[in-house]
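Here the complex is missing one protein chain, while the rest keep their positions.
Going in written order, the chains are labelled A, B and C, and every chain counts its residues from 1.
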Amino acid sequence: MVLTSSLVIITALIIIDLIPIYRDQQWKAFFVYCFFLTIFLILAVLMEYNVKIPSPAEPIRSIVSFIFGFEQS
Amino acid sequence: MYKEIISQKQAIVLMITFIIGSNTILVMGGKSKQDIWIAVIFAIAAACVLVAVYARIAKLFPEKHLFEILDILFGKVFGRIIVLFFAWYLFHIGAAIVKNISEFIRIISLDSTPVCIISLMTGIVIAYAVRSGLEVMGRLISIIFPIWITGTLVLTILSIGQYDINRLKPVLYEGLEPVISDAFRLFALPFAETVVFLCFAGSFQRKSSPYKIYYYSLLVGGFYLAIVVARTVMMIGADNLSMFMYPLYVTARLIRVGNFLEKIELISAVLIISCTFTKATVYLFSFTKGVAYLFNIRDYHRIAAPSVFLASIYSIPLYESAIEMIKWAQDIFPYYSIPFQIILPVAVWITAEIKLRKNKNTTAENPQNQAM
Amino acid sequence: MKETQTTAENNVNKSVIMLKALKDNVKQFKDIFQNDDTFMIRYFVNSYQSQIRFCLLYLEGMIDAEKIYNSIIKPLIQTNLSENKTTNIDTIMNQVIISHKVEKTQDSDALISAIIRGDSVLLMENCYDALIIASKGWKSRSTTEPEGEKVIRGPREGFVEPLMENLSMIRRRLATPDLKFKIMHIGVRTKTKLGICYIDGIANKQILGELLERLNKVKIDGILLSGSLAELIQDAPYSPFETIGSTEKPDVAAANLLEGRILVIVDGTPHVLVLPYLLEQFFQSDDDYALNFYFSSFSRMLRVLSFILTVTAPAIYVALLTYHQEMIPTPLLMSILAARQGIPFPTIVETLGLILAFEVLRETGIRMPVSLATALSILGALVLGTAAVEARIVSATVIIVVALTGLTGLMTQKLKSPVVVIRIFLTILAGLMGIYGVLYGIILVLTHLCTIRSFGVPYLMSYTSLRPEDLLDTAMRTPIWFLKKRPRFISSSNKIRQANRRGN
Partner (left out) sequence: MKRIIKILLYILIINPLLLTSCWNYREADNLTLVRGLAIDKAEDNNYLVSAETADMHEEGMEGKAKSVIIESKGETIFDAVRNAILVNVPRLYLGHTTVVVISQKLAQEGVTPVMDFLTRDHETRLEMHPVIYQGNEAKEIFKAKPFTAEIISEEIRDMLYEQKRISKAVQVQIYEFMECLASEGVSGIMPVVRLEEIAGEKVIRLCGTAVFKKDKLIGYLDEDETKYLCFVLDEVEGGVLTVNVGSKEDNGKITLEILKSKTKVKPSYKEDKITIEIKIRIRAVLDEVRTRIKFNDQKDLDELAKIAGEQLKGHIENVIKKAQNSNSDIFGFGLQVKRSLPKVWKEKGKDWDKLFRELEVNIIPDIEIVHTGLLIKSVEVGE
């Protein structure tokens, strides 16, 4: 489900956004765009196959508790 | 690319909506129970001090946004590193707010719809808004805001018969301690978040005053929040407030006027979502601007869509559940934001003051910096 | 693009090189207008000097026979040219021909297009020059009240097809030398005449410049309708919303000019283009300013409300009935349920289908001769509707909802193209995500509306500026003495439109 809907979005983005960027030869924007889209796609694929994606919530929680030294309530 | 400008009124309205934003979802309950409104007022008072720093930074560097300021003050390399961290913060919180919205929708009604659909749909809406740019956002919010105000007023008036002022008693029963701990959280959650606005403070209309923008919206948004929590407590009681996941939504469920007008919580849900949507848009807009700045892309609109979609898909694994999300926002977020909300702006401010004073001594005249 | 260029070249090839001999010249014209039986060649000689031969060229049907007879042929034949020793084309132009507009030229393009436009060309023996003599004359429709913009109180006059008549109608209303007309030709083949009309000192020069630039960029075969020109030059070409308005009423056009807007009048279309055009103008009516302001404010709000309703009603119905049943009051839900017993289609299909059916009815209604209209309404509304409910194909509530949608949609006729698109878009979203889909759809539409501009002026300007004075003539219609300023951005320097209160 994630993958299919992501693919739909990626296709739409390529048609609407990426092709004009390519035509205008904005290479920096083009590469950043492609880079983001690739991560987006990778995330979608991983989620489709139920791979657990690390969340920053937990590490941040432990860092914060380490620095401020409080116990979890 | 021409320069985007939003008028002072639009900036104020945008910031008010931003402040109220996700706090309509992530209320706030906590230890102070019926004294929560006092906690809000304490938080406003504390934020007044910090906001002065933000406004001062915006005033010192007119027509510059935070990333440029960082570059000027800390140099190309170090400045960019800070921008990188800040962009991460914006991305993370932006994704978290998308998660707030999608969890909210999922829990209150679309329980069997895959959460990714809701997140990505939210992503589409936000991406379109971000891609259209700041001016459009300013205009959009000036349409949504009056509707939103009217809706809230109608809900408040309709529910006025169900208020019981006795539910606010006893005042300060547990003493000041829980109130202050709640105030700290509230300080970090909506009020100090206005640091994000520095990312496009350069687009404020030239003649507008950042002080006015910051203080107007802080006071209006803040007191609105105080009234909302007080209203919620008056309607369902402090114990219910801390028990329900979405108290504000619950109060709208209870409104009944006569025997014909009831079950109008959907209006409340719509208002809550449109408000939170604005906040997510502001965050992801700033993130897009940061990324564009990092990679020297002059036209940030170009990369708006993938940045927003990245955030919206990343919001799905961000938290396991709504409970975790709310707990995280209450317990961890205030500490997590300290570097970005307090340390960074204060550092920027102090460095800026020192550098500008030096400049003044050497060059003696610089009309831009003498603005204040 | 390529095609138009070659046609342009073809035209250039077919030109006339004016020679001395009359016969040669006539032959060249004959070649150009070969196979055209309306092309008339009339030879004649002055009655006193038989060696001075003339030839008059014109297209039959385009000219006024009276004019040709009285002002060209009669004087040329009857005047005694022999008195004048040096008879040349100049004396004829200045002394003989009785016409308000005569032009001497050798330019072949000018000559050909003059003939095409209904003027006549006079050729003379032993002369390189030719005269273009105004002789246009054809029947045009008399001015009637435009069907699309009916008013209760106000002028009944409407624009007609010929450009010049339209210009005169505007000129009659604005007796100021500041009113400027700029004539252009557009279309490689049609050479359609355009009139750009504005008031100097009120209209924004930047917008005018932008307009001229865009018009110059238009390279097209032909323009027959003002609507197709509007599509070529408007901003946001992919948007369902029109950013260039049109009107058929000279008084509306004059009012727009006074607000600093610019008109583009296309020859052959009674619909005059108004720009920049903002969303609020769709909700304004000519009548508003003639009737009491309380009433007009009320009806204006009604129009905005009905626009919102016509766009969202089916979507909200679908969302409530399929996602949020708890929101519907219990007695209402029960009667809806009772009505839906035994209906085979899902609500969303039912609603979309009925919306489509309604659009079909509307479209037939427009394209049909008036005499069949009663038959159509009986067929459409009575037979189809009732039978469908009785046969349990659609439920009565859907019919009510769609009928409401259609009715409110008729209130803002000019907005029908975006209305149809958005209505269906929102209904599909409602089927996908319930009321949240509708909300998202509305935010998307609003964002889109905020994005588009009409010649640099934000489409929603007065709604989004958060200035109370901008709402005076948009959300409501305040008394006229409140409207002291012209709309910002649209007019340039001259902002104040009236002195103090009530003509003091």
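Just so it is clear, contacts are C-beta pairs under 8 Å (C-beta built on N, C-alpha and C of every residue); 3 or more make two chains touch, one makes a residue touch a chain.
Not measured: the values here are computed from a predicted model.
J.: Write down which of B:Glu177, B:Asp239, B:Glu320 or B:Glu353 is the residue touching the left-out chain.
T.: If we include the chain that is not displayed, B:Asp239 is the one touching it.
J.: Which candidate, C:Ala134, C:Ile336, C:Leu354 or C:Leu460, sits in contact with the chain we can't see?
T.: C:Ile336
J.: Can you say which of B:Ser7, B:Ser22 or B:Ser109 touches the chain missing from this structure?
T.: Result: among the candidates, B:Ser109 touches the missing chain.
J.: What does the interface between chain C and the hidden chain look like in terms of residue numbers?
T.: Interface residues of chain C facing the absent chain: 321-323, 325-326, 330, 333-341, 343, 346-348, 431-432, 434.
J.: On chain B, what residues meet the omitted chain?
T.: Output for chain B: 107-114, 117, 166, 169-173, 236-240, 243-244, 250, 253-254, 256, 259, 262-263.
By definition in this document, only the chains that are shown with their structure count from here on.
J.: In whole angstrom, what separates the CA-based centres of chain B and chain C?
T.: Distance between chain centres: 47 Å.
J.: Do you know which chain A residues sit against two or more other chains?
T.: none
J.: Give the residues of chain B that touch two or more other chains, as numbers and ranges in rising order.
T.: Each of 117, 124 in chain B touches at least two other chains.
J.: Can you name the residues of chain C that touch chain B in the complex?
T.: 323-324, 326-329, 433-437, 439-440, 443-444, 446-448, 450-451, 458, 460, 463-467
J.: Which of the residues in chain B end up touching chain C in this complex?
T.: 7, 9-10, 13, 105, 109-110, 113, 117-118, 121-122, 124-125, 128-129, 132, 136, 138-140, 142-144, 260, 262-266, 269-270, 273-274, 277
J.: In their complex, what parts of chain B are in touch with chain A?
T.: Listed in rising order, the residues of chain B that touch chain A are 92, 114, 116-117, 120, 123-124, 291, 295-297, 299, 302-303, 305-307, 309-310, 313-314, 316-320, 324, 328, 331-332, 335-336.
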